[in-house]
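Following: one structure in structure tokens, then a few remarks.
Partial view: only certain chains, each at its native spot in the assembly.
Per-chain numbering from 1; labels A, B, C and D assigned in written order.
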Amino acid sequence: MAKELWKGNEAMAEAALRAGVEAYFGYPITPQTELLEYMAREMPKRGRVFLQAESELGAINMLYGAACGGVRCMSSSSSPGISLMTEGLSYIAGTEVPVVLVDIMRGGPGLGNIQPSQGDYFQMTKSLGHGDANALVFAPSSVQEAVDMVYNAFDLAEKYRCVVVILGDGMIGQMMEPVEMPPERPPLTEEQRPDWALRGAKGRPPRILTSLNLTAEGLERANQRIQARLAEIRKNEVRWEEEMTADADLLLVAFGTVGRICKSALRLARQAGYRVGLFRPITVWPFPEQRLHELAGQVRGILVVEMNAGQMLLDVKAAVAGRAPVRFYGRLGGVVPLPDEIAEQVASLAASLPGDGYRPARNGHQGVAPVVASAAVKA
Amino acid sequence: MHEEIIISGFGGQGALFAGQLLAYAGMEEGKHVTWIPSYGPEMRGGTAHCTVVISDDPVGSPLVRHPSAVIALNLPSLDKYEGLVKPRGLLIYNSSLIQRPVYRTDLRVIPVPANDISVEETARVSENGMGDARLANVVTLGTLVQATGIVRLETVEAALRAHLPQRHLRWLEPNLAALRRGALVVAERVVAY
Amino acid sequence: MAKGTVVIDTNRCKGCELCTTVCPQHILVMADFFNARGYRPVQLVDPEGKCTGCTLCAIMCPDVVLTVYRLPVKGGAARAAVAA
Amino acid sequence: MSTDLSQYEVVYRRPEALTEVYTHYCPGCTHGLIHRLVAEAIDELGIRERTIAVAPVGCAVFAYNYFNVDGCEAPHGRAPAMATGLKRTQPDKIVFTYQGDGDLAAIGTNEIIHAALRGENLTVIFVNNANYGMTGGQMAPTTLAGMVTTSSPYGRDPHLAGYPMRVAELISVLPGAAYVVRRSVHDVANVNKTKAAIKTAFMVQMEGLGLSLVEVLSSCPTNWHMTPVEALRWIEDAMVPVFPLGDYKVAEAVVPLTKRTRAAR
């Protein structure tokens, strides 16, 4: 199929439609509102359910209800709205019903602003509200990747009875890029509905979906079942991308759009003579810790770049387990780190390392004067 | 080839659409492209701009700090971007609205009387014979394409045909004309380098 | 008829025209130039001194662009200022 | 005494829409009674096999264990949203929420108001017992002025905590609400009226007329520190004057239904 130019938010909505999403519930918030608006236009045309909720609390619980019926459903929001959804997400995860959620992150904390950010990394990969709830979290770096992730998210959510999150940022949501849209899939038939779905107890015993379990032992068993599913995900679904790691003695680690910006930085730094590679986690939960651990044994130093104060950094440190020094470069509040400044950071990382005395000639692109590294830069 | 273009103007001046046309054309010619708007409350009455990257390689950053070319459709845009264009880069500005000179001397600068050209071209088809400035964006896009060769003018024309919203179809011809008029400007008046 | 005038904070004006529609004297008209913020501001065109200082324009202006003045009527204070 | 029951007809038996599970409710708590009325209505309307229950967080948290229908558990206050998700995607099902006053009238006010505003085709059984039963008897928005609870130890002071919230009155203002009534279960006559209202409420949903809500004044002997019998008397004496029983909204199209349920009794 020919490529078309799609805006990220709308492309994800269309991908969901083609994947057979049956219901969408959401609440407007920049920079994801185009996704909701696209659904408002297209869902009714295809006889599916679009509903603008009264709030994100409403949206996530409508989603919860729809999911309990074994219906393919989805919502989307951005950081403050996502915070409001965490109680519901914890219930959904605890009840083991599949939902798909798109989070187009913006600058925080608080109201912050509407610029791109990666400040929800922790809340999407770690806590997802209270308890040990975890989602399968994909971090797209291009509109095409976002489309493919959304398209596959429903199957994965159903397979593992879990929450699947597409964790993008304002750039992914607002950017237009050429996209090859996947084909439209036929809707689920009644027989294809899962055997736990609430569809009315006709000719069978009633089904119950709940996250409540009053005894500690009972709730522990439920948690063990959930943890077993998550272990399956960890086994099967870890994904990442590497670029120029084969000969690298320095490693950039970045996810989402920062990952793609690092590709440009990589080219600049390589031109400047640094043997740098890129490791881009595609699933940020589960985090590709094993492979990163291996790579850490090969390089002299690691630079983590994020649009936050150092969140994935913690996963990187845990995975690296001391095999290489880990530095951090973070931009905050919606400032997007650009290739030249990242390349500068690579250079200063290299300079700071004990290493083998090798010091590359600075013959590449010089860029402009490096911006002062943010105060969030941590050792 | 790796070009990073910012098109900037008042909310209604169509900077975003001009950028999309450019991105479509790039895509048609097999390049890697990204288009990203500024978004948010500043759109309310303020300026709007978009960044288009067209490249032989996959695009890393869709945002740029130092574009290789800028189209400034109004004065605030010139104020904001003049200092940011790469050395030896291209700066096109709407001389119908901007009277001040350009200070940088290391740029290729092309003033385009975009509003005036637009008024002329729109007047031809308007009912009352009065033109307006709505095609200033396409005029300057013509200039950009002609001056840089990022894409071919015909590809932009095709993009216009394909993507001009149905309800604006009667404006197709004036758009095409505006595009060509803009392209001609390059020949006419290259002011500084 | 009371005699008045208005002072226009031109750069504050957004050219919305709400004042022009309520002025009973039709002496507020839109300028043909743009102000610093890119809007076509309102202008007082009152060569005949028709303004009564009725404040209707100020009451409708969303941007508090207009300060309204009135010549005190002899033998009595002007209508109490709206914002004392 | 062994009567030969084979000669007898059953005139009252456990409804099919209730499971055999023992409830965890305190002795004399009318949550159980209201459950029974809901179950009877479901049976009589023949909708058990297409009904989905949404349980609240509150003493009725295990309602899904007691109703013999598909069921689920909403976060505190969010049952109307969850029910909306179910009903919108399965319009052929009968979806009802069963909610306490803390659940619906405190944390969940937004969800019920907007479900009512949108005219969601849902049935809401709203159990008003003037306190938070499950957490040990704190003040609810429906707690009476002057009433002592564990979080209003000096009695609810209307100047600090407001006057009790009248939910039926509030919801009836919303255009999407089709049927909004207040009932009580403090004696047989009122139990029967409550039953009729609940049945009507389900019929409203079956006809797709919009949101139906039956507020039921219910006892909480444990936290009121009364015997079950005293508690019913207190409903009549103290609660009914503050929460007048009656029909707060009966949409045009619902009127014939109310006649049908009245006739059926």
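Note that contacts are C-beta pairs under 8 Å (C-beta built on N, C-alpha and C of every residue); 3 or more make two chains touch, one makes a residue touch a chain.
As the structure is a computational prediction, the values presented were derived from the model and not from experiment.
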item	value
Composition by chain label (entire complex, not just displayed copies)	A x2, B x2, C x2, D x2
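The definition used in the following text is that only the chains that are shown with their structure count from here on.
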item	value
Length of the line joining the C-alpha centres of subunit A and subunit D, rounded to whole Å	42
Distance between chain centroids, defined by C-alpha means - subunit C, subunit D (Å)	61
Numbers and ranges of subunit A residues touching at least 2 other chains	none
Of all residues in subunit C, the ones touching two or more other chains	none
Of subunit A, residues touching subunit B in the complex	3, 5, 30-31, 113-115, 170-171, 174-178, 257, 260-265, 267, 336, 338-340, 368
Subunit D partner contacts - residues on subunit A that touch it in the complex	22-23, 25, 49, 51, 53-55, 57-59, 61-69, 71, 73, 87-88, 91, 95, 198-203, 206-212
Complex contacts: residues of subunit B adjacent to subunit A	20, 23-24, 27, 32-37, 39-41, 57-66
